[in-house]
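Have a look at the structure that comes next, please.
With one protein chain removed, the remaining protein chains of the complex are shown where they sit.
Order of writing sets the labels: A and B. Residues in every chain begin at 1.
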Amino acid sequence: MLLAADTIEKRFSGMEKPVLDGVSLGLKAGETLALTGESGSGKSTLLHIIAGLETFDAGQVTIAGQALTGMADAARAELRLTSIGMIFQQFNLIPSLNVAQNLTFQARLAGQTVLPEAAENMATALGLEDHLSKYPEELSGGQQQRVAIGRALLPKPKLVLADEPTGNLDEATTDAVFSLLLRETAKANAGLLIVTHSQKLAAQTDRTLHLSHGRVAV
Amino acid sequence: MNVKALICVLACLVGAPAFGQGFAGLGQAAEDYALPDPATRFAFPDDHGSHPGFRIEWWYITANLTDLNGTTYGIQWTLFRNALRPTGRPEDQAWMAHAALSSPLGHFSAERFARGGTGQAGVTAAPFAAHIDEWGISGPDLNSIRVTAQGPEFHYDLRLTATLPFVPQGQRGYSVKSDAGQASHYYSQPFYTVTGTLTLPGGPVTVTGQGWLDREWSSQPLAETQTGWDWISLHLDTGDKLMGFQLRDEDNTTYTVGTWIAPDGTPTPLTPDQMTMTVLAQTRVAGREVPTDWRVELPDRSVDIRVTAVYPDSWMDTLIPYWEGPVQVSGTHSGVGYLEMSGY
Partner (left out) sequence: MTAAILTALLSYWKRRPAQFAALVLGLALATALWSGVQAINAEARKSYDAAADVLGGGGLRNLVDPKGLISQDTFVRLRRGGWQVSPVVDGWLTTAEGRVRILGIDPFTAPRDGTFGAAAETGNLAGLTGPDAQVFSNTQTAERLANTGVPLQIDDSVAPGMAIADLRTASRLTGKTGYDRLILLPDQPLKQTPLADLAPDLTIEAPATADDIGRLTDSFHLNLTAFGLLSFAVGLFIVHGAIGLAFEQRRPMFRTLRALGVSSRTLVVILMAELLLFALAAGALGILLGYLIAGALLPGVAATLRGIYGATVEGGLTLSPVWWLSGLGIAVLGTALAALSSLYQVARMPPLAPAKPRAWERASQGAIRWQTLAACACFTLSALAYLAGGGLVAGFTLLGSFLLGAALLLPGILLGIIRFASAGARTAETEWFWADTRQQVPGLALALMALLLALSANIGVGTMVSSFRDTFTGWLDQRLVSELYVTVETKDQARALEDFVTKAGGTVLPIWHTDGQIKGAPAEIYGVVDNAVYRDNWPLLASLPDAWDRLAANQGALVNEQLARREDLTPGDMLAMPGGWETPIVGVYSDYGNPLAQVVIPLATLTQRFEALDQSDFGILTDDIPAMRRGLRDTVGLDEARMIDQSALKAFSLDIFERTFAVTAALNVLTLSVAGLAILTSLLTLSAMRLPQLAPVWAIGMTRKRLAWLELIRALALAALTFVLALPVGLMLAWILLAVINVEAFGWRLPMSLFPKDWVWLALASLGAATLAAIWPARQLAKRPPADLIKVFSHER
């Protein structure tokens, strides 16, 4: 099992009800899983917990055999850097770096050597070959998300986590970006956990898990 | 007697507030200075010179003048000697002088100060000469003198001559100033005829008229409680001269004395309060109410006259300010004269 989350509980201070109330899920390498649910159902929080961005109160998360529970901030950052590709709804990119630098940033930060061909291939695959020297603010929303996908995948992560990756895009762009995401993740044989509120997108994944009020709906 | 003289000279004497002890410190104790003596008799020309053993002394001239058009003018010229220390030495003397010219164009005045012993000011008895800076009285003798003075806006150059002898005031020159006995040596020459030239902002004017000299020296001329005085010197058309003054006391009482001088120069001292001076009207000048219209009565000589200032603005804007200017006499007698008022 690439990713195993077991009865995760999370409560934000000042809130009466827990955000996550014993959620469990599992994901295998090469598998795609969609997390759906209403606003406030806790799906994004679960994703952030799995990414090690947020801590949790009870339960167990294991990624490629490493347990997140009790892991220090620095170790979680290291895990994220080397094993996880992270894609958010927007503002994924580093404004001060250009597209080429952003694409290779995580891989290089993780200490990997990125061969120029690898970067070029990725750019071509994402349709970014003409935009490499541009800065993020000069790109459209869809182009920005493609750079984010490329950046997340170049280090060859075992797990890709995407939080509403097309939430800010129009329908046509959504389809293009989403299929790119599926295709490239599959190419890398990474597991993909994707948070979305769109049933249409969820339908394209291997499995769908629906969260409601912090629990998995049956 | 000449009030402003006292005021100013004594102001020089003391750093004490001007009204601390009588008017302008005139009531200060005489300390180690010489005191007036009733037995002293004048000896001329020596007594025209200065008496440095006494604390204060002055040479004082007024003149009532008219030009060819009949316009009235008045001048005064006064030199004060004031001993700073009772040493009698020239360097311990302070000299001060006032000059004024009253005219229809206004009242002009100037003052001068000088340290003794430098030659800047001084008096010699014979041949007579008195000076401070460029101002001066010079004669062969005091009955035949040239008087000059000037300020930024006026100048005068007059010749005064008299034939009658000098007139001792008070008791043969011993003039009592209060019931307490303060006194001075005092003589006058009220019989000058005057000719000369006044220079005014409008140009030079030739004038003629009558003049009056007062010479006085003392060491403590006022009682401590006396705050000021009103003094007149009148040339009556009958040829008689009248000098009189009232000293005002803190308690609003007055001490009035004077001298009646016959046309031949014979003086008759007036007894205290034989003459009365009554204010008829006041003028607002230099921010104060000054009596510029007086009734003077001397019943024993059937005198009941009104003495009126010709130029009520004759204010002496000097270090110690006072009023002094020509007057017109009407009533039982007519004539001209000078009025001096201090302590207002």
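Please note the rule applied: contacts are C-beta pairs under 8 Å (C-beta built on N, C-alpha and C of every residue); 3 or more make two chains touch, one makes a residue touch a chain.
Remember, predicted model here, so these are calculated numbers, not experimental data.
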{"item": "Options B:H107, B:H131 or B:H333, residue touching the unrepresented chain", "value": "B:H131"}
{"item": "Contact with the hidden chain (one of A:A4, A:A29 or A:L53)", "value": "A:L53"}
{"item": "Residue in contact with the excluded chain [from A:M1, A:A67 or A:L109]", "value": "A:L109"}
{"item": "Which residue of B:Y33, B:W58 or B:F154 touches the chain not shown here", "value": "B:F154"}
{"item": "Residue, one of B:A114, B:L270 or B:V310, that touches the chain absent here", "value": "B:A114"}
{"item": "Footprint left on chain A by the chain that the document does not show", "value": "44, 48, 51, 53-54, 73-74, 77-82, 84, 86, 88-97, 101, 104-110, 137, 151, 163-164"}
{"item": "Contact set of chain B toward the excluded chain (per top definition)", "value": "11-15, 18, 84-85, 92, 94-95, 110, 113-115, 118-120, 131, 133-134, 150-155, 199, 319"}
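FYI, only the chains that are shown with their structure count from here on.
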{"item": "Intercentroid distance (Cα basis), chain B paired with chain A, Å", "value": "118"}
